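Once you've had a glance at the structure underneath, I'll fire off some questions.
With one protein chain held back, the other chains of the complex are shown just where they sit.
Read from first to last, the chains carry the letters A and B; within each, the first residue is number 1.
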């Protein structure tokens, strides 16, 4: 295996992985468009499109350099590496946008996406996968996080938590007596399509994060990573379905798909470290956490239409800690405490910095849409375009 | 070409093929969700999700070992091989679930999926692509079936036939005087999207089944296989369209897409054996068989909402026999009789074993939903979630 050949094969491999991740763009868009009410569908799709455009752009121009310094890569085409890293950034912000949907204005959220992609997320990457400015400090992180249970998912989750605290719940979501009003998803096929596109994208996300396929060992690691990723998703879906059946005697598909996504998030920190059976347990706990966490967030009136806090924040934390439990390894310097330190450091930094930025943006240009515009729907007021103008509404 | 290099390239190639096959998961889901009535859409999506979860899981834990023995592969990463084989199993069961949709309960069907994926299908794989317990017996199969006209499609089809016999037709589908009531598809864009996702998945299904791309000969075979696969699909679509136009003066898109799928099934046994023109004929016959078979199954009151018997059973048989007609080759031990023997042996085994299992499950937990629940729709009763709650129904 000459260096040139390895360079070529890994460039192809990373481009392939990049493309799979980009399928998550329509994936998130369809999932969210299916979950929100028809009056807010166009707005959600617009936000998803804006995020892809602005976040990728900001990362390419500014964020990449904060995370990794100047362009350049010796092991594959530098542009393939840029593409792959750039594909990640939109996902972090999609997590946020989904959770505050149906009440947030497009422009201030896009402004936040720019700052998140250009500065906040790149700092997180810097100290984990990148240049690592903390390297020589006492805060040096030893957390193992292959594909971002913390770097992507709980980073997105903490930011979402800050955003939900600032913008509040959707109108009429919680009654004064504390009851939760169920707001049904408007288009289940779109939710399902989106869920599976995300699932497929995960193969590129996690598989590509191995970084190289150009040796026998790495080829095995990539394939194991994808197998384990899938297994955790299967396991999360099965447990979520079983729990829903026991509890409500019904198979709620949005919860089953969220269970799968929870399993996928939970495996993301270490799919290359486990044997093929450990992901069954890790994913099952991930799926169960989604089912139990959703009502708890509602109890605290943290209104999250797509369940992103449960899927990404809770499972991002769980997945990172799971590495410390299942793959603790003194040779590789992986320990539970090291994982916990990483979770807390990144969590603290992300929550505080994104809270400050969101709070400031909110003062300059309110994130929350006006009450009557929320009632009428964001589509007419923000986009001037209804999602399904020809279909008569049942209510 | 060192063994290590071939190992790496084939691992990448098989992972790529695996990912394409997984696009068939949303493919089947969207196709079926588009064909059934709105009151049963969520249920169909739930079944598709459950099948992917449980069937993949059962195959990984049990079925794989029945088919292939212990893990291990010398030519590529063993986990890539597992992923690829695991991706197949869901497709077999999707064929079944589609054909019994709109009247079957999710839980007993999921239970059947587990047994099918863990035992029945793996036995079929064992005697064809796997360990081959029949090797030393007089039943030794010499059937050539590259990517599963028989192993996947007619296996799914025979099982579906058993299931339809047991569960019966949808309420009010056939009048007492023998007339067939047309039940229109509820969402044509989803049907089309699903059809094309399946088509794309087929490139991975058939191309990957060549097993290696890591020599000049194999690279040619893979490309030829994908070209021929596509050609048979084109040809099936064109013939189905032409026949519909001649017969009804209308271009029914569901029939055209089924014609394409029929063509794709029919080429699947031997796309690597034909020149680039033979698939035109084979796929055309496949497409025509769909058009002619659909009304025949209705005459026998075998109610199959998605046309899966015509697409998968009839064309699975035709495709396997076509190898014996177009690619008969004494050197490779391919003969019409050998193909026929394979079709009959697998068909007999699958139909009988799946009939027994389905019959037993049906006694323990009825497959068929209660009459009034069927009328109201499966979504409300099985899932507690309507697919499109905000859209007012026209009827």
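Just so it is clear, contacts are C-beta pairs under 8 Å (C-beta built on N, C-alpha and C of every residue); 3 or more make two chains touch, one makes a residue touch a chain.
Quick caveat, the model's predicted, so the values are computed rather than measured.
A.B. asks: Quick one: say which of B:257, B:273, B:343 or B:383 touches the chain that got left out.
C.D. replies: Of the candidates B:257, B:273, B:343 or B:383, B:257 is in touch with the missing chain.
A.B. asks: For the chain left out of this view, which of B:188, B:302 or B:340 touches it?
C.D. replies: Candidates B:188, B:302 or B:340; residue touching the omitted chain: B:188.
A.B. asks: With the full complex in mind, choose from A:29, A:210, A:280 or A:293 the residue touching the hidden chain.
C.D. replies: A:29
A.B. asks: Kindly state which of the options A:298, A:373 or A:386 is in contact with the chain not pictured.
C.D. replies: A:386
A.B. asks: For the chain that got dropped from the picture, name the residues of chain B it touches.
C.D. replies: On the chain B side, contact with the omitted chain comes from 1, 5, 9, 12-13, 16, 20, 37-38, 184-189, 192-193, 195-197, 199-200, 203-204, 207, 213-216, 218-220, 222-224, 226-227, 230-231, 233-235, 237-238, 241, 245, 248, 250-254, 256-257, 260, 276, 388, 391-395.
A.B. asks: If the missing chain were put back, which residues of chain A would it touch?
C.D. replies: 2, 4-5, 7-9, 11-12, 15-16, 18-19, 22-23, 25-26, 29-30, 33-34, 41-42, 45-46, 48-50, 52-54, 56-57, 60, 76-80, 82-83, 106-107, 187, 190, 193, 382-393
Please note the rule applied: only the chains that are shown with their structure count from here on.
A.B. asks: Only C-alpha atoms count here: how many degrees separate chain A from chain B in terms of the superposing rotation, rounded to the nearest 5?
C.D. replies: 120
A.B. asks: Rounded to a whole Å, what is the gap between the Cα centroids of chain A and chain B?
C.D. replies: 33
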